[in-house]
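Have a look at the structure below before the remarks.
Only one protein chain is missing from this complex, and each of the others stays in its spot.
Letters A and B mark the chains as written, and numbering starts fresh at 1 in each.
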Amino acid sequence: MSAATLEADRLASPPVRHRASTKGQKAWRSLKYVLLICFSVIVLMPAYALLVTSFKRQADYDQSTAWQIPAHWSVEGWVAAWNTLAPAVGRSLVMAVIASCVSAMLGSLNGYIFAKSRFPGSHVIFVLFLFGMFIPYQAIMIPLSGMMLNIQDGAPWFSGIPTLILCHIVYGIPICTLIFRNYYATSVPTEIIEASRVDGATTWSAYTRVVLPISPPAFVVTLIWQFTSAWNDFLFALFLTNQSNGPVTFGLNALASGQNPNYPQIMAGVLVASLPTLIIYIVLGKYFVAGLMSGSVK
Amino acid sequence: MTVLVGPADATGPTGRAGYGNEHNEGDDMVKVRRWFPSFLFVLPSIILIGIFVYGFIGNNIIGSFAMVRTRSGRIKAPGGFQNYSSLIGDPRYQHALWNLLVLTVTFVAGTMFFGLLWALLLERGAKFEGLFRSLLLFPMAISFVAAGVVWRWLLSPATGAQAVGLNQLFQMMGLGGLQSSWYSAGRFNMAAMAIPAIWQLSGYIMALFLAGFRGISEDQREAARVDGATEFKLYRYVLFPQLSPIALSALIIVGHMSMKMFDLIYSIAGQSSYTAEVPATLMWTQMFQLNDPTAAAVNATLLLLIVAVAVIPYLIYTNRTEKGVH
Partner (left out) sequence: MRGKKLAALATASLLVLSGAACGSSTESGSGSASTPASTPKAGGAGGTVGVFTWWADGSEKKGLDALEKMFNEQYPNDKFENLAVAGGSGSNAKAKLASDLKNGNPPGSFQGHAGAELMDYIDADQVQPVDSIINGLGGSKVFPQTLLDRLTVDGHIYSVPVDIHRANVVWTNPALLKKAGVTSTPKDVDGWLADMAKVKASGVSTPLSIGGTWTQTELFESILASTLGADEYSKLFTKDGKWDSDGVKKSIEQYKKALTFANTASDGDDWPNATDMVADGKAAYNVMGDWAVAQFEMKGKKYKTDWDAFAMPGKEDIFDFLADSFTLPTGTKNPGASEDWLRFVGSKDAQVTFNKLKGSIPPRTDIAPTGFSEYQQSAMKDFKSPDTKIVSSIAHGAAVPLAWSSEINTAMSKFYQDKNTDNLVKAFVAAHDKYAQ
C-alpha cells in the first residue's frame, strides 16, 4: 500500500467478472435490487417527511395531511428557522473548526509517537487514552461542569463556545490519536524515519520533515470526523451552555421543544442544523466513510 | 461516536521502532535522551487526559460516596456504599436498567442484522453501488438531536383518527394493524426507541462489513469455488470467519453507544420522561429535577462500570492479539 493510500480505497468494488449467469443468479440479482431499493426508500422516509413539512406554511400545516406534499410551497419555515438558528450556526462553526483543528494537531503528534517513536510505558498510556473514548461522559460531567463554572467566575468570557472548544479538544484526543497512530503505523515506513535519524534528525525534525508532509490524508479524515462529532454533540452543550451562547444542537432542541411548535420551522431547522455535516458528507463522502472506518479494519 | 482500536502496528512495538537505541545499550543517559523528547510530545495530552478523564472520574467517584444533610437536618444521602445500595434498590433505577437492556439488545441486534444484510447485498458490486451506499449511510451524518426531532413525530403513539407519523403512514398504506404505541407503552417499549438508533447506525455497520468483505482477496473465493464449495458454504466457512474481528468491533461500538445513549432519548421522549428512562437520562433528571447530585454521581459511576465491564476485556483482547502478531 502506498504511503498516501486511505482506507476508503478498500471500498472500491471488485472488478465485475463476466461469467455466464444462471437463472438463479439472475433471480438473485433482481431480488437484490428490489431489496436495495426498498431499504433505500425506508431509510429516506424520515428525510421525506422533513422536506415536505419544511416547505409548508404554518397556517396550512395539519397533522392529518402531514405526509402529503405541500398544497402551497413556501420557504417561510426555512426563513424562520434560519433567523432563529443563524447565530447558533455561526457559534457551532467556530467551535467545530477550532476544536477539530487543535485536536487533529495533538492527535498527529501523539499518533506519531505511539506508532514510531515510543518511550517506556507508551503502550500502557495509549491504552489508557483509548479507554477515554469509551467512557460515558456522564461519569465526568459533574466535576467538569463544576470546574467550568469555577473558571467562569474568574474569567466570564470563558463560557459557551470556549468551554465547548476545550471539551471537544480534550475528549477528541483519543480518537484522533488512534486514527493517526493507525495511519502512521501502516503508511510511514520505519526505515525512512530511521534514515533521517541517522542523518541527525531529532524527534521533532523527523516529525516535521518526514511525517508531517505525508499526513494530509489522515488530517482530512480526522478533521471531518472531529468536525462532525463536535457539530453533532448535544450532551456537553446541554450541560455546559445555554440557548444564548450554545451551539446549534442546543438551539434546535429549544426550537423543537418550544411551547408553540411551528412544524415547518422545526423541520427546516433540523435541515439547517444538519446542513454542514450533510454537505461534508456529500462532497467529501469518500473521506467521511474513511473517517468512519479508519482504524477499524485491517 | 467512536471508532475502534486499530490494526496492529505494521512494524511492531520493538526493534527499530522500539524504545531508545540498542546500539548504545549500557548507556542509560543516551537511552533516556532518545525517548525523552517523545514523552514530551505526548505530555500535553497526558496531562489533559489525566485531568479531564481520570481526574474527573476519580472526583466523581469521591462525590458518589458523599454524605449529604440539608439545613433542616434531613439526610439526603446516607454516604458510603449506602448511596449505592439505595440507588440500586430504587425501583426507578431498576426500571431504567431494564429499559437499557431492552434498548441495547434490540439496537445491537438490529444494526448488526441490517448492516450485514446491506453489506451482503452490495459486496459483490451493484449498479449504482455508490448511490445506494450513500443513501444507506446518510443518517450517520445527522446528529441524534436533529434525528430525534423527526422521530419524535414519527413515533407518536396516537392511533386511529388522531394518528400521525408512522401510525398514520401505516393507515394510509392499509396496514392499520401495524399501528403501535411505540416507546410510550409496554414492557418492551424501549425496543421502539431502538428503531431510530438502528436507522442511524446500520449504514455504519454496513460500511464496516463491506470493507471487511473487500479486504478478502478474490483468490480465496476462487479457490473455494474450485474446491466445489457452494455459495452458502463459501460464505459460511470462508468469508464469515474472517469477518469476526470486525463483527466484534461493531458489537463493542454499537453496544457502548447504546449504554451512553442520551441525546436521542432526550430529544424524542422529552426531558425526564419516565417511560423511556435509561440511566444516562436519569442522571440528568437527578441533577436538575431531583436536585440530587450525589445520586447522579452514583448513577454515573455505575454507568461507567457497566461500560468498562464491556470495553476493558475488549481493549485487553485486541491489545493481546496485536502483540501476538509479532
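By definition in this document, contacts are C-beta pairs under 8 Å (C-beta built on N, C-alpha and C of every residue); 3 or more make two chains touch, one makes a residue touch a chain.
In this text, all values refer to a predicted model and were calculated from it rather than measured experimentally.
Seen in the complete assembly, the chain not on display touches A, B. For the chain left out of this panel, the touching residue among B:Gln242, B:Ser273 or B:Asn319 is B:Ser273.
For the options B:Glu123, B:Asp263 or B:Asp292, the residue in contact with the chain missing from this view is B:Asp292. Touch with the chain omitted from the figure is made, among B:Ala158, B:Ile216 or B:Ile306, by B:Ala158. Among the residues A:Gln68, A:Asn83 or A:Asn150, only A:Asn150 touches the chain that is left out of the figure. Panel shows chain B; residues 51, 55, 59, 70-72, 74, 92, 152, 155-162, 181-186, 268-276, 284-285, 287-292 of it touch the chain omitted from the view.
The chain not displayed touches chain A at residues 145-147, 149-150, 153, 238-244, 246, 250, 254, 257, 259-261.
Here, only the chains that are shown with their structure count from here on.
Between the Cα centres of chain A and chain B there is a gap of 15 Å. For chain B in complex with chain A, the residues that touch the partner chain are 1-11, 13, 16-19, 35-39, 41-42, 44-46, 48-49, 52-57, 59-60, 63, 114, 118, 121-122, 124-127, 129, 132-147, 149-154, 164-165, 168-169, 172, 199, 203-204, 207-208, 210-212, 214-215, 218, 245-246, 249, 253, 256, 259-260, 262-263, 266-267, 270-271, 279-280, 283-284, 287, 293, 296-297, 299-301, 303-304, 307-308, 311-312, 315, 319. Those residues of chain A whose C-beta lies close enough to touch chain B in the complex are 7, 10-14, 16, 32-33, 35-36, 39-40, 43-47, 49-50, 63-64, 66-67, 106, 109-110, 112-120, 122-123, 125, 127-144, 147, 167, 169-171, 173-175, 177-179, 181-182, 185-186, 190-191, 193-194, 202-204, 207, 225, 228-229, 231-235, 238, 249, 252-253, 256-257, 263, 266-267, 269-270, 273-274, 277-278, 280-282, 285, 288-289, 291-298.
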